[in-house]
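Excluded from the complex is one protein chain; the other protein chains are retained at their positions.
Just so it is clear, A, B and C label the chains in written order, and each chain counts residues from 1 on its own.
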């Protein structure tokens, strides 16, 4: 199987390097007949775009997407949708000094050992820039899921370093550069980030993603359970080191009498399961939490080695994200949408004729 | 893609229901020429087997594996290896009362909604019994990885409910039914479990799995990064709600100056990465941690609904695991071995001709 | 990808060796809710079974299929269906003399070179015995296609060696051991075969397979066109050396004004296309023709080499098919059904919401 393709029926094949001519993706398996324009996709790319606040990398990329195929007279044809984003603002000279050394915490060393050749400019293929095509494809999936099921994927930051961010309301999320669901705490987050920038260091973050309006029945046990595929997509995102579903690690200390969500004719009484039971969606909100590690590109000099194996010191200059987690939210939303899209088609393929009359319980979640 | 198949080159196709005639799997893509007998596989199945201590389910299954194909004169032929395990000790009458109701925390409700038909006996396909074929296949992978690379996958329990289990030594792990790496704490764990059994309740657990002797270069970015596929396999295991690699959730509050593992000519100075950088193995130990939720089958009566959607009370009798986490260790080891096996073949396919002379640093881990 | 798995959504994973303990397959992705018993499958296996006439191999195998999983209370559950057929009548001693040599026209030499190890008994994995699991799986597909669409796959012999068999009527096909659609010619075929048996030689055959009641729209351009997948399945069958769709090789000398099938409101005026246009089914009968080569196992001594590369003579004894094409018909029908089944699910996955009101032309074929 192609490691650069995500999904089995709604597939996304990602290509490009950080400093190459262009990046993009090819979507295959999109149902025909859906209205689609560049604007539908651009709106999600703009949420992710670098250079939009002082807290993120200062590389100025327009990230303008072009649809090369798969859409005719404004409607998807069912044929592959190729999306292209030209790279315009590569500052290759900022990376010249790392051609011979390996930056700690980055993929430089492992790419060199695996392939025997490495495009060192801007991290090459390992750069977070390559999340842009994923977000573009995610926009297509989001649209179809919304129109078909009323399904929405929404994310927010739940912790910045050691600062916990209590959830207040989704409406705050688009109003600040942190995707924080809490407006009051934003000045504290900004001060914290300014301090980090002065120190030349970085910190991690925790992101929460929720899918609502999910139909029951998505997931392909045994091995392609819905939560398994969500974990695969999330852990595959640059800088992610952990994934939780529902109660997550808190489940370890819970009792079965606590954890198991009871059911009533009006709906579920709780959602420790995070919307997935036995690897299949229950209709409840799917709740996912991910841990993003601190950026490895920092101004502090670090100990490393060079290609010959001799000691070397590495110091990164140029443009960097002091917290890559700040831009992770739209990417994580896109990934959740892509997994749900793929599973919607897989479920339809095998179970398209299944009719279950009862029971139909409303999948209700306790209020957050 | 087949949801009941794990892997892309070394594939495992799992079949069977908890109370059907038999369970098993078909392994495809195994390299030829490796010595293999039933004994090589049985040894891992016996580690997982129910009924071996008072702390696990009392279903007595011999779990004797039979090799039906793929081995000739004691050596793998490169053709599919079919493994069969007959079910012998099904007590169907213990499950008769749940045919019409859905047990909270179980897959009953979601399987019914997805398929419109459900084998309710012993959980049917959703039963943890179906981890046996996974363990059997994992035994084959473990053997090949050991002989080819000197690679070992080892697991242990790191927490039972709220009791943290400090790591002492791997040698303790096979000496107690908990797979605890700490002999002193075992009486405390046993007392805790006896209490749970009296209460008719259950609790979760945390398992740690380590792979040592891992060659550098395994992993297929962008989407099939090694950590992504590990997360996929682990989160797909029954009852798992969270997966961490290396520093995991602790990364959130770490600084980049802390988290990024520096390199020296003698090796890495730390292992927050957990052995994976940019989705590719670095040669360091791969460290994974998983959260297992408490069993949903408990003696406490629970609120639920029946097939028509009316209120019902569910009480489980029969044989159960008060903590399914107790038997998870050999299964998690098997899953890690299967993912590494698949990636070893994928890496060889694309990069079999790559020769990287330098640098060759010893991938050393700080002592635990 | 697993080379022993056919299909992408309705997958069949085949295992077993000719003289191993058992052969079988695992079907994944079968829609739930369909009635299924061993009898539904046995009926197709019996059509293929060796030892049913003097014209085929005299190995007496009951070929009794056992369903190990995936069916509950007589209905498919949507979980994998494992089918097992025990080998009972292996005469290993008949093959002992070829352990060191390679039989011309067989896979002995190539299996040895590829795998470095070879189960030489009865051809091992390369034996035509391994078409039995394919036929078993095909029975499941046939049943679903018939019930869902009224689709039937039917085959017959159209040539035995140089004897052309003019088509008379489908009703004759089950009445003779050749699957000939022509009753009058059967004595001639029998005499021909008796002559071959006396000579210790073999001959090829041509089989025609037709699918009727095919819904329009099956096929996944560009690369998984329906005809491409049909060719893949057929050419993969032991002893097949050529595949034609519709006019086939006759297309070379046809004019466009001849070949292109015109359309009228009552239906298509011809069927040179063989039921597939642009790789997608048109609703017309799908017509496929395959060439089966003569058996390589013959009593005539043949020139070959041994494992050290020295000259050797090979003479085959034991039980053989003087014309393997005689039993190919039910296997080819099964393969066509499996491909159509897989494509039915693929089409539903992507285009399940597509509604095309007009035009609805009856897909009529000129009479044969």
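By our rule, a residue touches a chain if its C-beta (ideal position, glycine included) is under 8 Å from a C-beta of that chain, and two chains touch if they have at least 3 such contacts.
Values in this document were obtained by computation on a predicted structure and should not be read as measured data.
Shown chains touched by the hidden chain across the complete assembly: A, B, C.
Listed by residue number, the positions of chain B touching the unshown chain are 1, 8-9, 29-33, 78-79, 148, 221, 345-346, 348-354. By the touch definition given at the top, chain C reaches the unshown chain through residues 1, 3-6, 8, 14, 102-116, 125-126, 130, 159, 161-162, 201-206, 216-217, 219-225, 227-236, 241-249, 251-265, 269, 272-274, 277-283, 291-298, 300, 302-311, 346-347, 351, 354-356, 358-361. In the full complex, the hidden chain is touched by chain A at residues 1-5, 8, 11, 13-17, 20-24, 26, 28-29, 32-33, 66-70, 72, 75-82, 84, 114-119, 124-125.
Simple rule for what comes next: only the chains that are shown with their structure count from here on.
If the chains shown are joined wherever they touch, the resulting network links each chain directly to all the rest.
When each chain is reduced to the mean of its CA atoms, the one lying nearest the mean of all protein CA atoms is B. Fitting chain A to chain C on C-alpha positions gives a rotation angle of 180 degrees, to the nearest 5. Chain centres here are Cα means. That of chain A falls 45 Å from that of chain C. For the pair chain B and chain C, the distance between C-alpha centroids works out to 39 Å. Of all residues in chain B, those touching 2 or more other chains are 1, 3-5, 8, 14, 114-116, 125, listed in ascending order.
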